[in-house]
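Structure first, commentary second.
With one protein chain held back, the other chains of the complex are shown just where they sit.
Labels run A and B following the written order; every chain starts at residue 1.
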Amino acid sequence: MEIFVPLYVAIPLGCAFIGAIIGIFSKAFSRLFTSLVLAFMAGLSVYLILLQKFPIVYTVGGWKAFNRVPIGIYMVMDGLSVYLITIVNVIGFLSVFYSISYIKRFTGENYYYSLFSLMIAGMNGVVLSGDLFNLYVFLEIAAISSYALVAFGIEKEQLEASFKYQVLGGISSLFILLSIGLIYWYTSTLNIADISRVLSQKSFPKTIVFVEIILLSAFGLKAAMIPFHAWLPDAHSSAPSPISSMLSGVLIKAIGAYVIMRLFFNLFAISYSIAYVITVIGTISMVVGVLLAIGQWDIKRLLAYHSISQMGYVILGIGIGMLVISKNGNMDIASLAIAGGLFHLFNHAVFKGLLFLNAGAVEYVTGIRDMKRLGGLAGGMPITASTSMSASMSISGIPPFNGFFSKLIIIIASAKAGYYVLSILAVFVSMITLASFLKVQRFTFFNDNGEKWSERGITIKEVPFPMCFSMIFLAVLCIVLSFMVFPSVREVVLMPAVNVLLKSSMYSTNILGY
Amino acid sequence: MKGMTIIVKKVTQILCGIIFLYGIYIILHGHLTPGGGFAGGAIIAGAFILLVIAFGSESPYLKRSESSTSIVEGGAILAFLIIAVLGLSIAGYRIFFKNFLPKGKVGNLLSAGLLPVYNIVVGIEVAAALFTIFLALIIYREEVSK
Partner (left out) sequence: MTVYILCILLFLVGLYGVVTKRNLIKIIIGISIMEYSVNLFLILVGYVKGGTAPILSKGLKNNIFVDPLPQAMVLTAIVIGLATTALLLAVAIRIYKKYGTFDIREIKKLKG
């Protein structure tokens, strides 16, 4: 079983460059080949989650630890990593399948599939890495591929959005490199488990607090928290639709929220002040995101602002868990809060990906993104309308869809921990989300101006089969995922991830063995 | 872009071969002296770029598209991955990236196992990549200014 860990990085990398070479001669080859490879990776990750043998530690090159000091590069797969790998590969496969018919109108198709595979390889590398500098290198691979993919169809808005995204992302990457240099200066090792062991033995100077603040700002920019959110509305609304669903559904989680969880629970010791800052940032993102979203008239810009708000929910859940652990409170409440945050992570990837794919289908048929000029599409596009209704009910928190259960767990956990103001704010934000999505549904699908479309010369018919398949699969997944509240499914999928974060000081003992 | 004067053309014809040879020397001795794959590859790319700048991009021997250098770059990366995965399948070793050729004495040219092979592959890849970027930006600039 150890053999699968480096294959997660090597197989998408090989697929990217084989597709780049042979795709110059035949375009159909790169479409089919990339879809098959990503389907294989998705199936492999579901198999690994059912296998339940954690943690798997893999030393690259076979350099064993010498004299109790790890000298090689480690790749680690534990409960949290396998949870995120499933999200990345499943949503990646569905987006590639959707883009088989969406990308046909761009020239240079084979470069799109190569860049997509490189982005998947980079994200797999970030989630599986056990070494701090290796994490930085894979983060840069994924980020640079995403900068190129945002500017893919070369129009005015896409180039401007990509330039803004690149400058801000580049500055945050340089801050990360500076803080890696400061950590190496203080502890003289780069392995995550070894750094946490060294930091727990030495005393706690001001340098480490400075490094924590820089890392929180830089990864907060990657995860689109307020006040670092300025690149997100432009980049996510101007990109092609399958790329928007990958960026908003997977990238801000795998290189933003996951790294914050890994570094602040397992690397640094949990302290009260950092937990307080994380909770405040989560709450402000949640509230300000939804207030900025309700006035938008462009579909994709509205969905991008809602991404900020829902990621605020995830960071709020994690922050409450961290506050309870740092005050040595009741461990059951902390476990409930962290489980709510991680469950909302999976749900958000599924329903936000589905919403962006629906917006892409509407744009594919009509060519318009402004909601004031749309309307009356429900009769001609039944599959798009019904999946969009399912995703909208899911994000607003209506039972029995999956969004209801994860929001309920976060609200109950924050009420039990004694933070009643946060619970009231979470309910208030959920009501405004419901209002905003009722607006989307009415103006896009149900406004019933039947003869308006034949006047403009656009015929309304259903989108082709690959796009339908992806949307129906994600809509079914919205209902199936609400089974995660049952204890038998929860023990297999969610609880190993929660236990990695809950017993945070056991990380170095599990990996190194002493 | 027009080429430069006749003196620059003649001197470049003589010097290009020497720069190319120097780049190959830095790549091959990567495990004994500072340098290695990336630095040597950048020097080789410098030799090619010097030729294009001295003779002008309207010269009849220059290809208008960059697809052939792109194929060389992709092929070099695939060779790197295949050598890395080969360690997984050789009997007796089941480890990614393992160094499986015999290591000789310290200080010889033919020592340190698989390292000179990795250096050569990385050198080819970096030279092809830098030359592709140069061709794409310069030939595009001419189409803009027309």
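One rule holds for everything that comes next: contacts are C-beta pairs under 8 Å (C-beta built on N, C-alpha and C of every residue); 3 or more make two chains touch, one makes a residue touch a chain.
It should be emphasised that the depicted structure is a prediction, and the values quoted were computed from it without experimental measurement.
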Quiz item: Just one of A:160, A:448 or A:491 touches the chain that is missing; which is it?
Solution: A:160
Practice problem: Please pick, from A:4, A:29, A:106 or A:133, the residue that touches the omitted chain in the full complex. | Solution: A:133
Self-check item: Residue, one of A:296, A:388 or A:482, that touches the chain absent here
Solution: A:296
Practice problem: Based on the whole complex, identify which of A:47, A:185, A:272 or A:420 touches the chain you can't see. | Solution: A:185
Quiz prompt | Residue among A:170, A:227 or A:418 touching the omitted chain | solution = A:170
Exercise. State which residues belonging to chain A touch the missing partner chain.
Key: 133, 137, 140, 144, 147-148, 151, 154-157, 159-163, 166-167, 170-171, 173-174, 177-178, 180-181, 184-185, 190, 233-234, 238, 296, 301
Practice problem: With the missing chain put back, which residues of chain B would touch it? List them for me. | Solution: 32-34, 38, 106-107, 133, 136-137, 140-141, 144
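Criterion: only the chains that are shown with their structure count from here on.
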Quiz item: Could you state the distance in Å from the CA-based centre of chain A to that of chain B?
Solution: 37
Quiz prompt | Residues of chain A touching chain B in the complex | solution = 3, 6, 10, 13-14, 17-18, 20-21, 24, 58-62
Quiz item: What residues of chain B sit close enough to touch chain A in their complex?
Solution: 67, 70-71, 74-75, 77-78, 81, 84-85, 88, 93-99
